[in-house]
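Only one structure is covered here, and it is reproduced in the block below.
Only one protein chain is missing from this complex, and each of the others stays in its spot.
We call the chains A and B, going by the order they appear; numbering starts again at 1 in every chain.
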Amino acid sequence: MREVKRPVIALLSDFGESDYFVASMKAVMLGINPDLRFIDITHRLPAFDPAAAAFVLWAAFRYFPKGTIFLAVVDPGVGTARKVLVAETGDGYFFVAPDNGILTRVLKQDPPRRLHALTERAYALSEPTRTFEGRDRMAPAAAWLSRGVDCDDFGPRCVSYVMLETKGPRRTKRGLRGRIIYTDAFGNAITDIPEAWVRDLMGEDTPGPSCLVGKERIPLKGSYSEAARGDPLCLIGSVGLIEIAVREGSAVKRLGLRIGDRVAVVPASSSDSVTRESG
Amino acid sequence: MREVKRPVIALLSDFGESDYFVASMKAVMLGINPDLRFIDITHRLPAFDPAAAAFVLWAAFRYFPKGTIFLAVVDPGVGTARKVLVAETGDGYFFVAPDNGILTRVLKQDPPRRLHALTERAYALSEPTRTFEGRDRMAPAAAWLSRGVDCDDFGPRCVSYVMLETKGPRRTKRGLRGRIIYTDAFGNAITDIPEAWVRDLMGEDTPGPSCLVGKERIPLKGSYSEAARGDPLCLIGSVGLIEIAVREGSAVKRLGLRIGDRVAVVPASSSDSVTRESG
Partner (left out) sequence: MREVKRPVIALLSDFGESDYFVASMKAVMLGINPDLRFIDITHRLPAFDPAAAAFVLWAAFRYFPKGTIFLAVVDPGVGTARKVLVAETGDGYFFVAPDNGILTRVLKQDPPRRLHALTERAYALSEPTRTFEGRDRMAPAAAWLSRGVDCDDFGPRCVSYVMLETKGPRRTKRGLRGRIIYTDAFGNAITDIPEAWVRDLMGEDTPGPSCLVGKERIPLKGSYSEAARGDPLCLIGSVGLIEIAVREGSAVKRLGLRIGDRVAVVPASSSDSVTRESG
């Protein structure tokens, strides 16, 4: 058993906040470990969309203290053969999540040291339902993790897990190519093109590179305030990826952006354009 | 005075999350007991609807550790003669709530051991307003409960309390009759027909019973995944009641369901239908 001080459980789901679902999970966990504290990441993930969940979890997890336990309940495929994973990563984070790809981005950055399927009934509610696995099996597992139970105790070791197919960005002769992978509540569109690649491209280049989305050419700025109100800009966003924004407005609405749209980053001198295409 | 370890207050209201109402209540409680931890059940209950609040509170409460204090502020009838109740149940839960029926389902399952009207001014803010009883009288009472003050100290004993009229399900010769009592954010419609009754009806019956809503006959399944995407099903839901769902969709929208609609559960062999009717 590990020793756990000041345990924190971070929650992520698509349950919304109008019902009793999230509170029921917290209630069950408090019954197992009365010292727990909870941080809600969000409960408004789009239903049945592990890709959005995978992004949000990845964007948040590394800011938490080591030892934090993440309970991610999005489309757990209750009643199917889909596994529930219990993972400990190399950096010392813990995850309880369905094996549906939610952990794709996290485990790519911080590979699992231990990865097990949750099968042990001793760590579930005594009469689990077939309709609320988050409360009856996953939440108890997270709470037992917080009491120092080891990953190995929850079930057999997994040798593989579901990864969402992510095409990933690439470098081309004429610049960088990527896609929009997330849109936030402000209407910013976040791409998969990493900061480091853009810094390489910038070099001493002035006035600096631009983003291309369809026929739109959007200049890279250092911060929102360098654009005029209502004007589009692209910038290095807060999670180290290039994002497309509109100052005090919504880039998603203004430019009609959608997850999956192609984006290029090109030097100032380029006269390229990029075919926008969903998917 | 009771001894209270690691006190937890669970909150339920129709205040929404855009204003300062919920935070003001928590602030007041922290001033009285700095050791408190809060779990928000929901603050999005429909305004002026004690029936929805009664259901959500009942669905959540029994998963909390014994000793949890529930503060339920929905339509408290501020400025009227309506009482505020302070209750301790047989199972050891505590409730502070307006006497408007919110506690109907909870106290039916877990009857009160102590039930008092909140009248004692020593446990209110020093200058309570007439417009925010939740912050000025109810929150302080919950916080004082968490410090071990007994129910008896808050005011005179109540011999009765408001119960919402609930017709309740019934068994008929041809099956079970009930109503839709709650619809959740996913669009599932929860009935008042209990799991145990349906299990009795099932017996060795194959293929098993169905739900009838109006002319619609909906097959009972073991879990969401046994229906095709977009297809209606009924199943034993996570709080032990029959619910009507659509896999990866909204039963409320797809079937036009509303709270109060009549539902029957009938054996597979039956050719019944049921008149849908609100109220």
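Quick note on the criterion: a residue touches a chain if its C-beta (ideal position, glycine included) is under 8 Å from a C-beta of that chain, and two chains touch if they have at least 3 such contacts.
Since we're looking at a predicted model, the values are computed, not measured.
S.K.: Among A:S18, A:T42, A:T119 or A:T166, single out the residue that touches the unshown chain.
M.R.: A:T42
S.K.: Among A:D184, A:E216 or A:D261, single out the residue that touches the unshown chain.
M.R.: Selected residue, touching the omitted chain: A:D184.
S.K.: Out of A:L30, A:A60 or A:A143, point to the residue that touches the absent chain in the complete complex.
M.R.: A:A60
S.K.: Suppose we count only contacts with the excluded chain; which residues of subunit B make the list?
M.R.: 15-21, 23-24, 26-28, 30-31, 34-35, 37-38, 47-48, 77-80, 129-132, 135-136
S.K.: Touching residues of subunit A against the unshown chain: what are they?
M.R.: 5-6, 8, 10, 17, 37, 39-45, 56, 59-60, 63-65, 68, 184-186, 222-226, 235-238, 240, 248
Basically, only the chains that are shown with their structure count from here on.
S.K.: What's the distance between the Cα centroids of subunit A and subunit B, rounded to whole Å?
M.R.: 33
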